[in-house]
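Starting off with a structure, shown below.
Heads up, one of the protein chains got dropped from this complex, but the rest are sitting where they should.
By letter and in written order, the chains are A and B; residue numbering begins at 1 in each of them.
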Amino acid sequence: MSEKSDKTEQQRLSVFKTYKLYVGGKFPRSESGRVYDVTDSKGKWLANAPLSSRKDARDAVVAARKAFGGWSGATAYNRGQVLYRVAEMLEGRREQFVREVADAEGLSKAKATVLVDATIDRWVWYAGWTDKIAQVVGGGNPVAGPFFNLSSPEPTGVVTVLAPQESSFLGLVSVLAPVIATGNTAVVIASEKSPLPALSLGEVLATSDVPGGVVNVLSGRTAEIATPLAAHQDVNAIDLAGADDVLAKELEIAAADNLKRVLRPQPVGEVDWSTTPGLDRMTAFLETKTVWHPTGALGASGSSY
Amino acid sequence: MPTTAPATHSLGEVTASDSTLRRFLHGLPGVDTVGLEARAASLGTRSIKTTAKAYAIDLAISMVDLTTLEGADTPGKVRALGAKAVHPDPTDRATPSTAAVCVYPDMVPAAKEAVAGSSVKVASVATAFPAGRAALDVKLADVRDAVDAGADEIDMVIDRGAFLAGKYMKVYDEIVAVREASGAARLKVIFETGELSTYDNIRRASWLGMLAGADFIKTSTGKVAVNATPANTLLMLEAVRDFRAQTGVQVGVKPAGGIRTSKDAIKFLVLVNETAGADWLDNHWFRFGASSLLNDLLMQRQKLATGRYSGPDYVTVD
């Protein structure tokens, strides 16, 4: 909060927001009934965030699985429209996110604004990918035989996303948007220290035509929530962006149980969320399906023309 | 599916054996799902206004088989339903009666009494409705019960298990037997399209039912997840149209379940009008199996008469 806004708020007592989880399109408190302190970079208390339990994680997976059929089955155009709508809603809440990001990351308003703008543009970037990714990574294969052969990407299913710990908003969107743009559904574990932008993003998603359950946002202790999710048999993939090396290895081992697709964290120091991403965060959670179908000759006599 | 060259005698041979029947049903033209649903949706965009709407609403009212098929049905409930069928809108005697009331066999006497002296028919579901999982003689006894009690129409269910197992002749023989047991009553054959699942199956079932002597082919029991839809009804309308072109025999169609609003009902009438044609725009040949639909039709009728939107307090709850 800037000094200026403190001053204006002295004239009127402000209304605090109760930050809640976002699961299955609803805003539950944690099943644990517990919260934890969220502070700004200088240690000043900002809010209580829900401390998610294993059961919250389980509920989130159920919600994500339930939403998968509809979301992956929607046309790519429709998904693009919905995701673009999210960008429109983000734009309308730009000031709020600037404040939250500035608090969370200890940035000036100007620097936070740059990050929030980049985040909205990042969302637009991925919104445009929904109906193009198949054209870039799929295609016909000229097999040596009388067969039509086409490879197309398909979403892998429910993806657990450990949001980056440091970049509370740009980093979050950079890992979440590619997962859902391609038709997966997501269970996101917000940055442990700075979960507020992620929890507010849930509010944006809820008012953006994104079906409930497509994105589920949990806050709390990353390791506590991630461990059951990494072992969960109904989760298809996990993005470890927000895990340190030790946790990442543990989770990757747990994920091997049902052969989850694992996206490892980038080495600390090499992460720059501001650069334009490539395709890897989308392709990491795509399966390739190849369909064969006979073509053959026109008739018993072959073509005489 | 030739629409020219009527060859009634050749259809007789179709049912000569299990294999001829199977070959015939599997020889029917395929149905392209996307194309069928697109056509149904496109007819659904017809905009029916003013005089056409008034005509359609009255026609729809006259086509309703006002239905109650609950374990909790009582003679009192059925009497109320019968009264409503005869005079759907007590404030406007010009409102047409519905086509029929549709009840379980044991409720037929109560229903007969309630509609006595009116044009309203009594239809009864039989053959171990809705699952149809009973021995044939039990089903036939069920039918005879209803007919003996005075039912004018019998709504039977086919053996979907047999159909899906490819035992078409068993399904055929059963319909023929029920046809016989129904005597003078008109026979509606319910396919439970939601369980047949594919449009190719619905086309085959339609022809199977018509070959076996159905007076009506009917979509559903109203007891499963997917009941009447514009697409499955369109497909059945194509079947009765083609059957008449080939045999000269006209068969009726009854979508049932899930049609709740006047808007929906009018869409179905557009399907009838533009697929089977005007000959089917009559309650002898087209019915709606419905219960809550009637009140919505009545409210729309009142709206057209008064210019005000009506509300649920201005139609009777039965």
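Simple rule for what comes next: contacts are C-beta pairs under 8 Å (C-beta built on N, C-alpha and C of every residue); 3 or more make two chains touch, one makes a residue touch a chain.
Just so it is clear, contacts and distances are computed from a predicted model.
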Protein name as given in UniProt for the chain not displayed, "ABC transporter permease subunit", "Sarcosine oxidase subunit gamma", "Aldehyde dehydrogenase (NAD+)" or "Protease HtpX homolog": "Aldehyde dehydrogenase (NAD+)"
Which of B:P29, B:P90 or B:G166 contacts the chain that the document leaves out: B:P29
Absent-chain interface as seen on subunit A, which is shown: 76-77, 80-81, 84, 121, 124-125, 127-132, 135-136, 148, 276, 279, 293-299, 301, 303-305
Missing-partner contacts on subunit B, residue numbers: 1-4, 29-32, 34-36, 38-39, 45-53, 55-56, 59, 238, 245, 269-270, 273-278, 281
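Here is the rule we use: only the chains that are shown with their structure count from here on.
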Approximate Å spacing (C-alpha centroids) for the pair subunit A, subunit B: 49
